[in-house]
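With one protein chain held back, the other chains of the complex are shown just where they sit.
Order as written gives the chain letters A, B and C; numbering starts at 1 within each chain.
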Amino acid sequence: MAPRILVQEAPFDAAAEAARLTEGRTDVGALASFTGLCRADDGLRAMVLEHYPGMTERALLRIAEEAMARWPLTACTVIHRHGRITPGEPIVLVLTASAHRAAALESCAFLMDWLKTKAPFWKREELAEGGSRWVEARATDEAAASRW
Amino acid sequence: MAPRILVQEAPFDAAAEAARLTEGRTDVGALASFTGLCRADDGLRAMVLEHYPGMTERALLRIAEEAMARWPLTACTVIHRHGRITPGEPIVLVLTASAHRAAALESCAFLMDWLKTKAPFWKREELAEGGSRWVEARATDEAAASRW
Amino acid sequence: MKILYFAWVRERTGVAEEEIALPDGVRDIAALVDHLAARSPGHAAAFENRRTIRAAVNQDFATPDTTVAPGDEVAFFPPVTGG
Partner (left out) sequence: MKILYFAWVRERTGVAEEEIALPDGVRDIAALVDHLAARSPGHAAAFENRRTIRAAVNQDFATPDTTVAPGDEVAFFPPVTGG
């Protein structure tokens, strides 16, 4: 099954997405999921995500295909939002389904690590005290991505 | 927050459980989840899970407390079903929430590995050709549990 | 003391639970297994290969040298297979 990739401004329905991967099937023994949410660190007002339309979908599809090549997955979904997102709202959803737990859990962590460093999104934080600033890339994310 | 532990025969609502961990909060940046489901390998008809009432809840609580001590989690939920479960149905749900993704993802994998080897459940498979057999513990599960 | 059996250990002993008086001189799980194995042919079959049996005392996992005392709840079962 081809990975399901969505890049959208609207919120997503994680439960409905999870159901798509298991409904009517009896070969899925493991469903792993990761949701990344916007935190209100230091009174952050909102996060604005810019992306590169066209390249984003392409990059996410490649990352998901890499996961499906490395692990025996029955399905894989990546949904990433862009635009203005306020604290408490979800930003990203990764779902992986497999016969066995290790494949689902490892590939879910792999997908998050790779999309953090290989998908063209840029976060700008709207600060509590007014104004905004671009989030800087972190060396720890590079290190996490390179362990795979 | 104390871990939420449920041992029950009834199915669970994974979406509602996930919502409990994030609703009304702005300090959760990462929500990891794992659902284990019954597969129809070799035409398996059903899985019957026996457990040790009292000790089961106690063992799951200890495992969850261990996860909360090892990783900075804001919340952690473990739900494990017992009784007769047919292919396609969920058996176990683990949810972990944290500010950051590594804590949520690693502790979710840890919880699954430990409950596979440290929670008193026993699976009996009802076979396609009639009859049933007890599932044998696997050395690979012991190895997975001992890596933490 | 209360003895519980689970999964195929229960199927072999033929009972899920039984009350026994802890005999003098039986102070650990290993000695208790010797005592229980003599109760019936089913018990003997259940404890035939002791390396495949796990135990819990008062709902904590135990080893052959874990001590037992009157009033304890002791359980015997195969290696667990949940998750």
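Operating definition for what follows: a residue touches a chain if its C-beta (ideal position, glycine included) is under 8 Å from a C-beta of that chain, and two chains touch if they have at least 3 such contacts.
On a predicted model such as this, the values are computed, not experimentally measured, just so you know.
Student: Can you pull out the displayed chains that the omitted chain is in contact with?
Tutor: So, spelled out: the chain left out of view touches A.
Student: Using the document's contact rule, name the residues of chain A that touch the chain not shown here.
Tutor: 36, 49-52, 54-55, 58-59, 80, 91-92, 112, 115-124, 134-137, 141
Everything below uses one rule, namely that only the chains that are shown with their structure count from here on.
Student: Hey, how far is the Cα centre of chain A from the one of chain C, in Å?
Tutor: Whole-Å distance between the two chain centres: 49.
Student: Going by the touch rule set out above, which residues of chain C reach two or more other chains?
Tutor: Where chain C meets two or more other chains at a single residue, that happens at 83.
Student: For chain A, jot down the residues that touch at least 2 other chains.
Tutor: Where chain A meets two or more other chains at a single residue, that happens at 101.
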